[in-house]
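These notes concern the structure reproduced below.
The other protein chains are all here in position, but one chain of the complex has been omitted.
The block that comes next holds subunit A.
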Amino acid sequence: MRHSASLANKVFIQRDYSEGTTCKFQTKFPSELESRIERTLFEDTVKTLNNYYAEAEKIGGQSYLEGCLACATAYLIFLCMETRYEKVLKKIAKYIQEQNEKIYAPRGLLITDPIERGMRVIEISIYEDRGSSGSSSGSSSVSGSTAR
């Protein structure tokens, strides 16, 4: 794969707003990935990410404590302390990197951390082997162009 892969297409997993404005992504399996990765692996990844985000945005005892403590210090405490959300985001970044290394890169795919896309989409880049003929999927005719 080294020095021979080129970007063929990108798939964007959209947000799932059915439960409100909390961060959650759709687990619907995109057709472009059908030939590239097993459905269960993909769904597992998205579900784990959703669980991480739910943990970050949970409103409960710990978030109240953090909020009240921060308010009492006029939010100056955030200059030295990391918020719970930031801690979870670090965990997410690590998880995505791990998933990319173990599962997605061997299949010619790459997941971009949603935070780099404004938490709007999970961008999955599909790479093609240079030597292979044809395009990766039917819908890539407009947006994909590979450098030769």
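One rule holds for everything that comes next: a contact is a pair of C-beta atoms (placed from the backbone, for glycine too) under 8 Å apart; a residue touches a chain by one contact, two chains touch by 3 or more; residues count from 1.
By definition in this document, contacts and distances are computed from a predicted model.
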UniProt protein name for the omitted subunit, picking from "CST complex subunit STN1", "SKP1 component dimerisation domain-containing protein", "Palmitoyltransferase" or "Calcineurin B-like protein"? "Palmitoyltransferase"
Which residues does subunit A use to touch the chain missing from this display? 1-3, 5-7, 10-12, 15, 17-21, 56-59, 63-64, 66-68, 70-71, 74-76, 78, 83-86, 89, 97, 100, 105, 110, 112, 115-121, 123, 125, 127, 139, 142-147
